[in-house]
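Yeah, one chain of the complex is gone here, protein chain that is, but the others are all in their spots.
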Amino acid sequence: MFVLVNLKAYPCDPVEIAEAARDVAEESGARIAVAPQAAHLSAVAATGVETWAQHVSPNGHGSHTGSTLAEAAADAGAEGTLLNHSERRVTLAAIDDSLAAADRADLETIVCANNPRQAGAAAALGPDAVAVEPPALIGGDVSVASADPAVVEESVAAVTAVDRDVDLFCGAGVSTGDDVAAAADLGATGVLLASGVAKADDPRAVLRDLVSPL
Amino acid sequence: MFVLVNLKAYPCDPVEIAEAARDVAEESGARIAVAPQAAHLSAVAATGVETWAQHVSPNGHGSHTGSTLAEAAADAGAEGTLLNHSERRVTLAAIDDSLAAADRADLETIVCANNPRQAGAAAALGPDAVAVEPPALIGGDVSVASADPAVVEESVAAVTAVDRDVDLFCGAGVSTGDDVAAAADLGATGVLLASGVAKADDPRAVLRDLVSPL
Amino acid sequence: MFVLVNLKAYPCDPVEIAEAARDVAEESGARIAVAPQAAHLSAVAATGVETWAQHVSPNGHGSHTGSTLAEAAADAGAEGTLLNHSERRVTLAAIDDSLAAADRADLETIVCANNPRQAGAAAALGPDAVAVEPPALIGGDVSVASADPAVVEESVAAVTAVDRDVDLFCGAGVSTGDDVAAAADLGATGVLLASGVAKADDPRAVLRDLVSPL
Partner (left out) sequence: MFVLVNLKAYPCDPVEIAEAARDVAEESGARIAVAPQAAHLSAVAATGVETWAQHVSPNGHGSHTGSTLAEAAADAGAEGTLLNHSERRVTLAAIDDSLAAADRADLETIVCANNPRQAGAAAALGPDAVAVEPPALIGGDVSVASADPAVVEESVAAVTAVDRDVDLFCGAGVSTGDDVAAAADLGATGVLLASGVAKADDPRAVLRDLVSPL
């Protein structure tokens, strides 16, 4: 299982969470990555934690003011990127072009989707993984794997039917080791989470609990 | 073969072209539809031609100013709608929601895509058809079926691999009966065209030529 | 005072409301217009009521699939258009270009804004009127003129400081003749309303009440 912690624009200390994630990854052997603001990528990567971007733009080098260039994210230490998060939806053509941009910059990719149908569509574009996150459950207290296990199972099936090499992650409401274990039981090979860690009083303790079943 | 004439925002007379399309469809038995501006839907539909929208919004009824409600398009006489045209790209989630909106309004659907990969992704969302239109060829003088036959064949394969019930159309540079025949030979079951008819001196003659091989 | 009824994407009968608005305008001498879906423009205009678009695109004639061409709205009977409604925000450059498009099509223009600062900015682009609608009050039960009279007065001042020829309208929560009178007292020369009429059991009675103080 891969645990990806999306810091969004939360008022947290990205370096403190990065250090906690690095330490818990080392002590547990679990794979944990942190996705901060683009402006915080280099500070987070300097901790030694696996660092991801929250988004990259579809464009390559050129006249693109205010874009998030995949190569710049990689320069700053990113090893992967989310794409098409429900808070940063882009067009189908932009997902396709952003995957190409990420590939040029040697970034791993996770494309987000709302439901199994969209998960299958995203898989057809050839990312490393697709993450299904039902919008109604994002930011909530109940994990997707408990609240709607069918959406995870159907997404695994939809993605696998299109491309066996694409992994399926799930997200929304994930905050405990039990949630991670339930996701794994449903066929997910990773989880996305955000507020469960970023808003926690003790992110390190939450991360230890998250990876405890692994 | 289905011939869909997209009038875009061209300075043509939509009713004159609609009457020509209706007459040529009747005399030839070919299926021809016309997609005008939303504000022209009822005038075009009143000619008796098969009428399509160029776009509908993902929303249903509600507080959505300036949207193109699928139900309103249907009220005005539309029987189908294009979605995600390269001049009106929308998010993956919006394509999915717009297909649901079209379904509620009993509209047929064609989702546009740039390449075989995107065509496969679009097919996973369950439209009636996917139309592949390489952006570099749109508005040009050479038909996609001549300039890049592989993109049509690979799109047929990509769509069929995902869902055998989804048709594949092609577009870009289509303007003659030979182009339509070439598209059919490559496995397409319809063509999208625009300037070839909308900017023609004699749209009726162009339409007659287009359907001559059918 | 000008009363503009925005039908949004509400599940109402646009022709029934248009007929009521036409009749109440005639019997009262008040200026009342109705803004339906683009696909309903011609049906609404056929009633004889003053008809407005909810939005037009910044482009002119050309290759613009799924756009709302100002000339097509005018063809269908529109005499004016809203721009930049809070449910259809566009870029500053697009407001500017859409005003030029509306001008070419002889459409009157009202640019929407959230607050006095944005109202002043909109006025600098030279529309016929600016409408201030605080987002928090849209769709609510309390009129902007009661809930936040300062926002109307400050918007009148901001608009007038930039261009004395630009009118100031207000909207959000307007549903009664008292609301219209209060708006006029604050310096507004028109009101935007939507659900107050579109969702009313008896739109004709609501419209009569709305114009009763005029």
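We just call them A, B and C in the order they show up, numbering each chain from 1.
The rule is short, and it goes like this: contacts are C-beta pairs under 8 Å (C-beta built on N, C-alpha and C of every residue); 3 or more make two chains touch, one makes a residue touch a chain.
Computed from a predicted structure; not experimentally measured.
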Visible partners of the omitted chain are A, C
Among listed residues C:6, C:84 or C:175, the absent chain is touched only by C:84
Filtering A:49, A:76 or A:191 for touch with the omitted chain leaves A:76
Contacting the left-out chain: of A:37, A:160 or A:189, that is A:37
The listed residue (A:59, A:146, A:160 or A:176) that touches the chain absent from the view is A:59
Hidden partner sits against chain C at residues 84, 86, 89-96, 113-115, 117-118, 120-126, 158, 162
Residue positions on chain A contacting the omitted chain are 6, 8-11, 36-43, 53-55, 57, 59-69, 71-73, 75-76, 78, 82, 85-88, 138-139, 194-195
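Throughout what follows, only the chains that are shown with their structure count from here on.
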Chain centres from averaged Cα atoms put chain A and chain B apart, in whole Å, by 36
Taking each chain's centre as the mean of its CA atoms, chain B sits from chain C at a distance in Å of 33
Multi-chain contacts in chain C, i.e. residues touching at least two other chains, fall at none
